[in-house]
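Of the protein chains in this complex, all but one are displayed in their positions.
As written, the chains take the letters A, B and C, and residue 1 is the first residue of each chain.
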Amino acid sequence: MTFGMYLWMTFGIFGTLAIFSFLYKDNPFYKFAEHLVVGVSAGYFVIILWHNGLTPNLFQRLADGDWYFLFLNSSRPEYLIPAFLGALMWTRFSQQYSWLSRWPMAMYIGIATGMAVPLEMANRINKQLFAMMNPIDFEHFFGTAGFDLLDPTSGLSQLIVFVGAMCALIYFYFSKAHEGIFGRVAKIGIYTLMIGFGASFGYTVMARISLFINRIQAIEAWRMVGFDNTNENYHSGFPIVFWVLMLGIVVYAIVEIVQYRNRPPETKQPAA
Amino acid sequence: MKYLLSAVIVLGLLAGAVWAQESDQPSTAAADTAVSADTVSVAPPAPVGNLRAYDSDNDHGHAVTLEWELSPDDGGGDNSVLMYEVFRWYPYFWDTVQEVRAELVTARQRRVQGTLDVEGDPDDYVKELVSRHTELLSTLPEAHEQYPDDGEFRLVRAVPAGTEKFEDRGPKDRLAEDFLPDYCDFYYRVDAVTIDESVRTPSQIVGPVQSYGQWFNTGRIVVLCFVLVFGLLTILFVQRARSGAELYVRPIAGIEAVDDAIGRATEMGRPILYVLGLGTAADVATIASFTILSRVAKQVAEYQTQLIVPTYDPIVMSVAQEVVKSAYLDAGRPDDYSQDIVYFVTQSQFAYVAAVNGVMLRERPATNVYMGMFHAESLLLAETGAIAGSIQISGTDQMAQLPFFIVACDYTLIGEELYAASAYLGREPVLLGSLKAQDVAKAAVVLFALIGVIVTTAGSSVFQNLFKVTD
Amino acid sequence: MKRQLPLALVFLFGVFMIFQYFVPHEKSEYVYEFLLDWIYIIGIFALALGIWSLFRVSVERIKLRKEGATYSYVALIGLYLMIAFGFTAATGDGGALSTSYYIWLLLGVVCLALVMRARAETASGRKKLLALGTLVFLVGFVLMSIFDDSWAYHFYTAEGLSNPMFRIFFDYVMMPILATMFALLAFFIASAAYRAFRARNLLATLLLLAALLVMCRFNPYLPGIDFIAKASNWLMNVPNLAAQRAIVMGVGLGMVATALKVILGIERGYMGK
Partner (left out) sequence: MQFFERLMMMDRRWVFLFLAAVCFFTYYVEYDVPIYVEPETERIYTFIDSLPEGDIILLAIDYDPNSMAELHPMTYTIVEHAWRKNLRLIITALSQNGPGMADQAIRDISDSLAMPATYNGVEYPAREIVNGEDYVFLGYKPYYALVILGMGQDFRLPFPNDYYGTPLDSLPMMRRVVNYDHVACVISLSSGTISDGWISYGQGRFGFPLFFGLTGVMTAQYYPFYGSGQLSGLMGGMLGAAQYEFLADNYGLARDAMKVQLPAHVIIILFIIMGNVGYFASRRRERLGGVS
């Protein structure tokens, strides 16, 4: 880990802390990091789409033609059409020609939705409907290995899955008001849905916390590099950089506390 | 009938050919066993039974399926069969085609790297090679008809003992090494092979069989029926809706909330924030969101409240501008529309959310409406909205984000209710027609599932197999 | 012409793509892959639309000196640097970039800033001065790139992707900031759990109870953890499965319906009527 790379790593940690400072309030460090990532990620997309998207799909195909013939003499001139249509999309900016951009957009949406219709019907409806018709196993109704209410493979569970899915589907039935028996069936349906959402809620909480832990591990790795004297190009600069950043945080905290303490009374920070 | 006749003749021919092969086979085998006298001399296994070959169904061609009965010595008898080797008859002409192919592939690669040193224009050299290669390929069927002379059986692949079915599938790419041409007569032979490679027994040769692409995939008939019936239902209900038939749609809690939330915003004189989510213009949730946006924009234009629509995707931005402009037109206030109501922020998910959060904290909108496709940032939006003290109405079909919207927002449209909202709010007879079509389809699905479970639990899986989709 | 043709196009391509799914023949697959290539290219051009719009919004903020205009500079410079890194690479396989490369970059940044300042400047005298300054730096910028052979532009081949600065900006600028934005959610969940997640009605209560059951599984020191773990596993495999299956089917029908409406020209929302 060279010193230059360690400086970049410190900048990465600075970016992390700048974004975390959003938790305190929307401060200049956060705005700087936010706009920097907006610009850099936009630039990154331009490069990735140029090198991975346009070059292999368009330029290399037209490569064996010559630019002064507008690539019409290339072995695959038909790729000029999507290029032209793509350029047509840019008429969006001019007021009077913006209707021209509707043709490529119409093609884009026509192809995308046309592809989705049979695919969604096959994968989401047919296959799940087929799975819904699996037989309910009445011999092991209360658990495959002896009496066990909580056995997911028992007949009872299969029955609950079937009834729950049916009622949930009926909840999404819009042609009949939810009253009487129909209302009660829809009620069971929305209850099943809520349990389903509760389950994915629980998993999402775990997911978010592991993202935060990942940030702790990154900061920990940065600290260890700062004091790792086994590293061959280690010199006193490493800990200095570490302490400079730490000092910066402390100074910023003090400035904020001082500002907070003697702020004018009427602009008391609303209990956010 | 035609096939039956030709099959019988061929069989007669084959019996002769096999008998001829049979006679010379043991002699070589005997010679080998004599040589490897020290190893345990394994008796040649019984041949594979009634080998059948036919074109693989429901594919784009370039594939032939072989089926056979296991040789009695595989699993039974003296169990000496280790594997089966599949052979196909290749005309020698095939080797010349392969040479031209290899030359063309290397020429192309070198052309891309610019190291193709050939007299004259390298592009023309490549184009000439391509035309020669395609011309050779077109004469392949004749070469295959010269069976059995000037060609030989070559190993395609070895499959372990116990397999009764093998699919000889080649890529459709003409430049691939193991390209399998369509419409050529193929002849196959399967050898039962023992541990000692040389001790084997060939089956009788089967053929001619041609591989070709089908024009309809029978495995997907069920999907086609569902799509066609659903399409007809949609057209039928839309016609009825157009002809003014009153179509009932049950009230949806989340949708009423949108109307009185706009009223609240007008009283308090604070703006309305409408977030179209992270989907592109082709995503169904975003398209549904456009309709709700046009309704909200029309009401906002009438009440002259401020509307803010930060967008994530360029096409969605341009479409939303179009939608809001026509909404202001319909409300009779074209001059109130300004280019900056709908503006593009960024293509990066979290930079977008941070910017929208900034707007929420600065502008303090009375109502936040989140309709469309949302991912991990949904909670960030809902939480900041709660801090800014606005009424929040959300709707998405992304199941992973719904739990957060349900517990953090005042009203949430769950999955399909978003699509129903665009029909209900838009009050377009046409959209209502499509919604009714969906309802009928749902009722049908529920019915089929009910019958299916009863029938399959009673023991017969006939009804269930009606709905089987073999890709 | 303005309205009928796009609708006809959507119908034509939509119906073709629907029936293409049922025709496995090689020719239909060839057209399928061909059309997929087309919308891939059109999609890329459309994205250039987005970048242009971001550029326009930033430049507008700087020109009108709106609040926070300095941050627009940061965004523009970030955009410029990333694009500059993506299209240039050091000659020779050393990959190390010479100092003249960094000077060239700096010239570009100064040029960009001066152009923005010139556009935002109203007083004509200063405007001319700034314009002159921009010209000088621009000439230096162009000359540097021509006479400096320690690095070169690569538009056709993808050496730019292995430019060390491109990788550094990806690893140490983009990734930490974006990852931290995700991590913010852990805090928002904590504060939302405390303030927003209310058992307002029976539905929200059911949701919270199921969530608490699933979350308790992480704490093996709880009494009766075996029962909780078994119950939570049952909850995932039975009620959750039923709910998700209904949602998958419901959403599937919704997607197909909306897609059909678009193809049949019933739903024109995306075209803005």
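Before moving on, here are some points about what is shown:
The rule is short, and it goes like this: a contact is a pair of C-beta atoms (placed from the backbone, for glycine too) under 8 Å apart; a residue touches a chain by one contact, two chains touch by 3 or more.
These numbers were taken from a predicted model, which means no experiment stands behind them.
Although one chain is omitted from the display, it touches the following shown chains in the full assembly: A, B, C.
Although one chain is not drawn, the whole complex shows that of C:L208, C:L253 or C:I266 it is C:L208 that touches it. With the whole complex as reference, residues 33, 36, 40, 167, 170, 175, 178-179, 182, 186-187, 189-191, 193-195, 197-199, 208, 211-212, 215-220, 225-226, 229, 233, 236-237, 240-241, 244-245, 248 of chain C touch the missing chain.
On the side of chain A, touch with the chain left out of the figure occurs at residues 23-24, 48, 52-53, 56-57, 119, 122-123, 127-128, 130-131, 134, 161, 196, 199-200, 203-214, 216-217, 220, 269, 271-272.
Residues touching the missing chain, restricted to chain B, are 169, 171, 173, 176, 178, 376, 387, 399-400, 471 (touch as defined at the top).
The criterion applied here is as follows: only the chains that are shown with their structure count from here on.
Measuring from the averaged C-alpha position of chain A to that of chain C gives a distance of 10 Å. Those residues of chain B in touch with two or more other chains are numbered 220, 223-224, 227, 230, 281, 284, 315, 318-319, 345-348, 350-351, 354, 399, 403-404, 406-407, 415-416, 435, 438, 442, 445. Shared interface positions of chain C, i.e. residues touching 2 or more other chains, are given as 18, 21-22, 46-47, 49-51, 54, 178, 181-182, 184-185, 189, 203-204, 207-208, 211, 244, 247, 249-251, 253, 255-256, 258-260, 262, 270-271. Looking at the complex, you find that chain B touches chain A at residues 111-112, 123, 126-127, 130, 220, 222-224, 226-227, 230, 248-252, 281-282, 284, 315, 318-319, 345-348, 350-351, 354-355, 358, 361, 387, 399-400, 402-404, 406-407, 414-417, 420, 435-436, 438-439, 442-443, 445-446, 448-450, 452-453, 455-457, 459, 461, 463-464, 467-469, 471. Residues 22, 26, 30, 34-35, 37-38, 41-42, 45, 60, 63-64, 75, 92, 98, 101, 105, 108-109, 112-113, 116-118, 121-122, 125-127, 129-130, 132-136, 138, 162, 165-166, 169-170, 172-178, 193-194, 197-198, 200-201, 204, 272 of chain A touch chain B in their complex.
Across the complex, chain A meets chain C through its residues 5, 8-9, 11-13, 15-16, 18-20, 22-23, 31-47, 49-55, 57-59, 79, 81-83, 85-87, 89-90, 92-93, 99, 102-125, 128-129, 131-132, 150-152, 157, 160-166, 168-169, 171-172, 189-206, 208-209, 211-212, 214-215, 218.
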